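See structure below.
Every protein chain but one is kept in place in this view of the complex.
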Amino acid sequence: MLPFCFEWVWNVDHIIFFGLLYTALTIVATCVVIAAIKTVMQVFGFTRQRHF
Amino acid sequence: MKNSAEKPSSIVVAAFPALGRYVSKGGWLCFLAGFVGALFLGWYVFPKLLYSSQPQPFNFSHKVHLEEADDPEDVESCLNCHAFRDDGTFVGIPRLDKCKECHEDPESPLGDSDDEATFLTNYMAEKKEVPWLSYSRQPDCVYFSHAAHVKMGEIECKTCHGPHGGSEVLPLYRENRISGYPIGIWGERISGLKTNTWDRMKMDDCAECHTEKGHEENNACFVCHK
Amino acid sequence: MKKEHDQGKYKYGMVIDLDKCTGCGTCMVACAAENNVSVRPDESDKQRSISWMQVYKADNGKEFPEAETVYFPRPCMHCEQDGRGGHAPSCVSVCVATATTLDKNTGIVSQIYTRCIGCRYCQAACPYKARYFNWWDAYFPVDKGLERYLSPEVSPRMRGVIEKCSFCHHRLMRARTKAYADGRRKIKENEYITACAEACPAQAITFGDLNNPKHKVAQLIKSKNAFRILERLNTKPKVYYLSSRDWVRKIADNPVDEFSPISG
């Protein structure tokens, strides 16, 4: 549910609950995107690949 | 390094501009063509396929019937034919009896269009109801009280149905092939965006108006659902 | 701004006089007919058939001549609370998709079939077993002509959703629409009653607004004989029962002291 939905209520419960949900989703998504970007950068030699 | 000319390019790879050197020129063209094609399919072909078109039994001119009214969009003018019953329920599209009130009288001022001839010979003479197709038919789960909105809420008909009191032709009836609902429910635009209050008839539109008018309590589920 | 309920909130409720109830089952039939309740070719599987209004039978467990029987007609109780002070019934607070809500203006617990996803959590949470799941597609035997009696005011349910008593909500909407057409905002006591209340031959069921002291239900619940089923759970149901018999009042709740379960 997004805040512009008519069922949305601006109260603490909604903000905490959806806040945590969207935060968790953002963290996971950001991690994957960062890994993907790093990969692209390393593949094209923009950044030096660290030795694993 | 890979030789890009020999590798079949894929859309996934093409999605990253930085990978451009991996993909040949042909690959980019393919991607572009595919992208445009997908947009065309989604925004033009899909809506065309989704909605079936059916003509109304014959044309009806609201303008002709409201010629004597001062304001064709006035609620009282509409209520002459789209009337309330005694128990407060709404008639909707008038039945033949209503048409009869004027059209049975041979002295009544009648036009001479083909549509009128169709009406008089095929329906009026045969005493057969006209199978009109409703542009605003809601799903079965929806309860709507016209009395609450028109009589108590004093809302104009055009707020939801749009101004068509002065229209001369009936628009083509289009129905969603999957859900069976008329296109007016989702709205003409496939994107679902609206500019006028009457562009859509979805639950969100009902709720939006209730909220705007300060009737949040009417967003309770059972007010509009049955 | 004119508010629809500027006269204060309504709280529709029901009072069932168990001393008058004969257990005839007319309420069950009237309810099923009124609300387009789907049937089965074979209705013998009672754990999976649907009956918004269910008549339960209980006895005092004694031998003749002291043996006595009582019938508990059980619609949805339209509880006010969940039992722990939460201001929504158990079924409402657990519903995942907001398919069921307590309407604060009428006190009626709604059930929206097109919103229900069929997870059945509400069914598990309801202690009154008032909620029913559609295990099959809706079925109305065509050759028997039953489909011609379907009411257009109640939408039939699809397979895989929960349904339950709605206090004949469509009758409330019907009454309101009539009132609006007459230019009134309020409806009269007799304009909105449920199908079971209307059909009960013993007139054991009374229906009305519990918030309105002029309504008969509001007066009846003040009786010392008035009680509710499982009152101890603190769900604050809006269906009250009346009985002058002590043992009947007692078996409506789970007494911690001696109590023997019934037969039947």
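General observations
Read from first to last, the chains carry the letters A, B and C; within each, the first residue is number 1.
Throughout what follows, contacts are C-beta pairs under 8 Å (C-beta built on N, C-alpha and C of every residue); 3 or more make two chains touch, one makes a residue touch a chain.
Methods note: contacts and distances are computed from a predicted model.
The UniProt record for the undisplayed chain lists the protein name "Polysulphide reductase, NrfD", from the options "Spore germination protein", "Multicomponent Na+:H+ antiporter subunit F", "Polysulphide reductase, NrfD" or "Putative Fe-Mo cluster-binding NifX family protein".
Across the whole complex, the hidden chain's contacts among the shown chains comprise A, C. Contact with the chain that does not appear here is found for just one residue of C:82, C:103 or C:209, C:82.
Where chain A meets the chain that is not shown, the touching residues are 1, 5, 7, 13-14, 17-18, 21, 24-25, 27-28, 31-32, 34-36, 38-39, 42-43, 49, 52.
What chain C contributes to its contact with the hidden chain is residues 45, 47-48, 56-58, 72, 82-84, 86, 88, 90, 93-99, 115-121, 123-129, 131-137, 158-162, 229-230, 232-235, 251-256, 259, 261-262.
FYI, only the chains that are shown with their structure count from here on.
Annotation: 38 Å between the Cα-based centres of chain B and chain C.
Between the Cα centres of chain A and chain C there is a gap of 47 Å. Multi-chain contact residues of chain C, defined as those touching 2 or more other chains: 98. On the side of chain B, the complex with chain C involves touching residues 84, 86-89, 139-141, 143, 145, 147-148, 151-152, 213-215, 217-218, 220-223, 225-226.
Across the interface of their complex, chain B is touched by residues 1, 3-5, 98-101, 103-106, 108, 110, 112-115, 153-156, 166, 169-170, 173-174, 176-183, 185 of chain C. Residues 16, 18-19, 204, 207-208, 211, 219 of chain B are the ones touching chain A in the complex.
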